[in-house]
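In this view, the complex is presented without one of its protein chains, the others remaining in place.
Right after this comes subunit A.
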Amino acid sequence: MEIWRLPISASQRGKLISAGYTSLSSLSSISSSDLARELKVSESEAMNILKVASHSRGSETSNASCSIVEGAQSAWDMLHDEESLMHITTSSADLDNILGGGIHCKEVTEIGGVPGIGKTQLGIQVAVNVQIPNDFGGLGGKAIYIDTEGSFMVERAFQIAEACIEDMSEYNRFLRKDFQECKIKMLPQDILENIFYFRICSYTEQIALINYLDKFLSEHKDVKVIVVDSVTFHFRQDFDDMALRTRVLSGMALKLMNLAKRFSLAVVLLNQVTTKHTEASFQLALALGDSWSHTCTNRIVLYWNGNERYAYIDKSPSLRSASAAYSVTARGIRNSSSSCKRIKMM
């Protein structure tokens, strides 16, 4: 929108143009006193002009941001956005602590570990916890669960959903004694209904589904997490050309990152572990190679330490490297029993 369209008097407009202010963006970074001096008008007049200009620009932020490129944001605005983002709890307070509150939205988190460490359990827990209503500190959203291995067992998801609802009722009972009407009306069946479950049998199906998610998500705007269990399975066979595999994988990762940012949801990718042969010794590493390790925002490795399950932040732009113990119980992911020094409420 240009100056000549602003609803100000003709004389003010003339002064603005002769002083060199021809576009709205040029007015965005000037203070009212400077403008008054330049245009040789009173300060209140200058303030009026600036107010009209910012109003017609329709800026949503109170401090008018100077955008040089369409869609760019200042770091300050981004900080505000990040602070207001919600996290998806993992139901283990220790794990949430090292994750900075839980699984972050707008980011791709990769979780990998040996078989039997609890990757699928964590995936199901996250798909259930995203549905915790806003009143209880959750996102109140739905989940997409992409199952490539067939590890998803409905009865287990039902068990975890039941336990989540029980925990919420406990929380209700202890803290909101006066809100009698805040009874939990959710049933485990409702939670299962809000998980969109896709079963994939080949890598072409996997790619096709991720391409389709764009359309799906525009129709289901309340989806707040996508869990892929596991992203690796179909890519560990049949690829003689490794360069092709790398290209396909990075294309897929890029799409997922786009979806995460556009729809403000969290993407959780579960990965397997493989051995990397370095000279004589071996090392455990997450599958899919080195180039894949660059594509995810956060990387968490699950491992055994003695008799306990631990999670370790391997890579994250915002979180410190830390590890925390957790356990897999009949109710889902919880704090490890040895770390319970006092009873913690949710």
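As a convention for this text, a residue touches a chain if its C-beta (ideal position, glycine included) is under 8 Å from a C-beta of that chain, and two chains touch if they have at least 3 such contacts; residues count from 1.
One rule holds for everything that comes next: contacts and distances are computed from a predicted model.
Novice: Leaving aside the chains you can see, what is the UniProt protein name of the one that's missing? Options: "Immediate early response 3-interacting protein 1", "Cytoplasmic tRNA 2-thiolation protein 2", "GATB amidotransferase" or "RecA family profile 1 domain-containing protein".
Specialist: "RecA family profile 1 domain-containing protein"
Novice: For the chain left out of this view, which of A:47, A:93 or A:192 touches it?
Specialist: The single option touching the absent chain is A:192.
Novice: Can you tell me which of A:79, A:154, A:254 or A:322 touches the chain that was removed from the display?
Specialist: Of the candidates A:79, A:154, A:254 or A:322, A:154 is in touch with the missing chain.
Novice: In the full complex, which of A:225, A:273, A:288 or A:311 touches the chain missing from this view?
Specialist: Residue touching the chain left out of view: A:273.
Novice: Which subunit A residues touch the hidden chain?
Specialist: 114-116, 120-121, 144, 149-157, 189, 192-193, 195-199, 201-202, 208-209, 212, 216, 232-234, 236-238, 272-275, 277, 281-282, 284, 304, 307, 330
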